[in-house]
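Removed: one protein chain of the complex. Kept in place: all other protein chains.
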Amino acid sequence: MNNRWERVSLSQEESERIFRKARSFAGDVWFRFRRKPTALLGLILALLMVLFGLIGPFMTPYNYSQQETKLANIPPLMTVYPGPDDSYFFVTEALKVIEVDPEGHLVRQLRKKEDDAKHKQTSFKYDDDTSVVLDYSIKPYVMLDEYGQRIEQGVRKWNASHLLGTDHLGRDILTRLMYGARISLMVAFIAATVNMLIGILYGGVSGYLGGRTDAIMMRVVDIIATIPLTLYVILIKVCLDDGLISIIVALSSVYWVDMARVVRGQVLSLKNQEFVLAARTIGSSTKNILLRHLIPNAMGPILVTVTMLIPSAIFMEAFMSFIGIGIAPPMASLGTMCNDATEALRTNPYQLFLPAIAICIIMFAFNFIGDGLRDALDPKLKK
Amino acid sequence: MEPILEIRDLNTSFLTSSGEVQAVRGVSFKVEKGQTIGIVGESGSGKSVTSLSILKLLGSTGRIKSGSIRLHGEELIGKTRKEMRQIRGRRIAMIFQDPMTSLNPLIPVGEQVGEMIWAHDKSISKEERRARVLELFEMVRIPEPVKRLKSFPHEFSGGMRQRVMIAMALACKPELLIADEPTTALDASIQDQILKLMQQLQHEIDMSILFITHDLGVVAELCTHVLVMYGGLIMEEAGIDDIFERPMHPYTMGLLDSIPGLHQDKSQLLKPIPGSPPDMIHPPKGCPFAPRCSYACRVCLEELPPYRQVSERHRSMCWMLAPDAPSEGNPFKGIGSKGAVI
Partner (left out) sequence: MNKDVPVLRVQDLTKHFPAGRGKVVHAVDNVSFQIPRGKTFGLVGESGCGKSTCARTIIRIYEPTGGKVYLGHDDISILSQKELLPHRQRMQMIFQDPYASLNARMTVHDIIAEPLRAHGVFASRQEESERVNDMLAQVGLNREHASRYAHEFSGGQRQRVGIARALIIHPELVICDEPISALDVSIQAQIVNMLRKFQQEQALTYLFIAHDLSMVRYVSDEVGVMYLGQLVETCAADEIYATPLHPYTQGLLAAIPIPDPKVAREKRAAGLEGDLPSPIDPPSGCRFHTRCPHATERCKAEVPSLKDVGAGHCVACHLIND
């Protein structure tokens, strides 16, 4: 330690060193975002739904419009009767008998052999030697084997061919859910993006220019906002053709009102901050001030509004499809699926619950993300 | 004499998204009766955190990690919220930089001060309370106090609001008043008025004051003792005259040098302290001031210097005061040998 009194002179560089880890704004937000479990859950759910909608359709052997009426209304959890050779039988609503293998795959429909109207019995041919009999003289019907012996109502089996069952036209519900999620998310994302762009432009210009321009532009927004959104969307839909494009147009032309208000408020409060004044004294163009200073700094509330806008767009799309002015059949959307299922609600409630649950998950996911983002972007929590 | 407040080895940290900010790293000092102690330091020196730690007003992210805070020998660390509420206001009062945030904008100020009295002594009648508030308003020299009782905070100017805050702080006759930069947000002429008021109050009421500020001029006007803080540590503690006449720490010397007096020679450059204050997420291993100190030796960067007693109630934390420190280029040549480690 003989050099402990050696003079050290620190270079300028050393005394100006920054220890703090370089972290961009996005990095900072992500850091706070991921510390909130619900937000993270929301993000994971949303990603899963997106994957479900995007990749799912490639993984299933079915198509959203592929019908097989004989296999209509088969639930995901079937009640089956044991038959010969380890096989099982499932009786459909239309009293058709379908053979089910031990794993739960639907193998084939049994050919009708004889219809005994007098005894109210129909016999179905299993193979050349054996057949099964459906006795509908009593309610509920019973299955008899070829000797007239009653087959005990047996096991419940998971439908391996249609994991979530089929709808009233025999279409695979899982596949339709995938397409439905895809449509819903696509509509929502496109609508949100278009709304964001219109809202940022409109609100940004209105807030930045201020004065009379702002007053006029905001009155226009107020007028649009007084018309109930639903009514407005329906009116637009009525004027346009059915289909995906028109629903996107309808949603995009309405929801930007909220966004414009958010952006305007942000711009109004930001434009008197010193960094914006600095840009003005420097001589930056209005375009640059808007695009490089105001909007990037207003991005936080904009993002929150967008993520909150996605679930409402999804809901609106589902609602319109549900009341029949949305996506045209046979295209699947979560809303049309719910609509289709209402008729059979009493007998086949699963057909309604499944798309309803999908809507719920998407809405929850995006609301959680929005909540998390809001907290992560809240300047009050910074420090 | 038993000190009113004794703080020993206080360590306070804040948890932030970038890491743990070690705001206070072992602070010890005493406040005795009738003293006005100034804590001087720059932003991030830990001066405010020290005062907030005393009343445990650290918010959700702050933690007192270790140390002891004794009020008349009574340990405050470990007290429950309810117990702390009994101490706050009644025994230790605090005023802040921004009085607007401490006042409820919807309630007349007279009522707010009255509530303060009521909260700590419920036996006082309404009339007595009003009389007491009036007395307090007169004490802090609010003009037209009767009329002002019913005014709302926004009807007051910044200086008047700070007077209301002082009235509120004095409501329960606390033993100790903590003033956290009470004049920083005010203009020079208003700051002068408030400082004069505090000087007068010092004489009128028997109360110790802990005055936190970054302004050495304010300290010179008001305080009897000064603690100079830097990097979460007390660098130097001394009586008011000693600090200005015989500073025993390069940081204090640098601070004094960097203010242009009214007689500063304009042809000469100011003598700033180079560099920037340390990042308290990664506090330096040795003396926190070493990276900016023109006297720094290798040992300064590696080891924290011990406190040395320079004279009675004048201690400083600097390696240059060590007996074996080189005399060449030593600002404290000759004094070093006297300083005993404490």
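Details
So that you can tell them apart, the chains are marked A and B in the order they are listed, and the count of residues begins at 1 in each.
As a working rule, a contact is a pair of C-beta atoms (placed from the backbone, for glycine too) under 8 Å apart; a residue touches a chain by one contact, two chains touch by 3 or more.
This is a predicted model, so every value here is computed, not measured.
Of the candidate positions A:Pro37, A:Pro102, A:Gly210 or A:Pro296, contact with the unshown chain belongs to A:Pro296. Which of B:His214, B:Arg246, B:His282 or B:Arg298 touches the hidden chain is settled by the complete complex: it is B:His214.
The chain that is not drawn here is touched, among residues B:Leu170, B:Met229, B:Ile273 or B:Ala322, by B:Ile273. Not every partner is drawn; the one left out touches chain A at residues 12-13, 16, 18, 20, 22-25, 273-275, 277-285, 288, 292-293, 296-297, 299.
For chain B, the residues touching the chain absent from view are 42-43, 157, 159-160, 187-193, 195-196, 214-221, 240-241, 244, 254-256, 258-262, 264, 266, 269-274, 276-277.
The criterion applied here is as follows: only the chains that are shown with their structure count from here on.
One simple way to say how far apart two chains are is to compare their mean CA positions; for chain A and chain B this gives 56 Å. Listed in rising order, the residues of chain B touching chain A in the complex are 14, 16-18, 61, 274-276, 279, 281-282, 291-292, 294, 296-302, 324-326, 329. Residues of chain A touching chain B in their complex: 3-10, 12, 14-16, 18-21, 23, 28, 31-32, 382-383.
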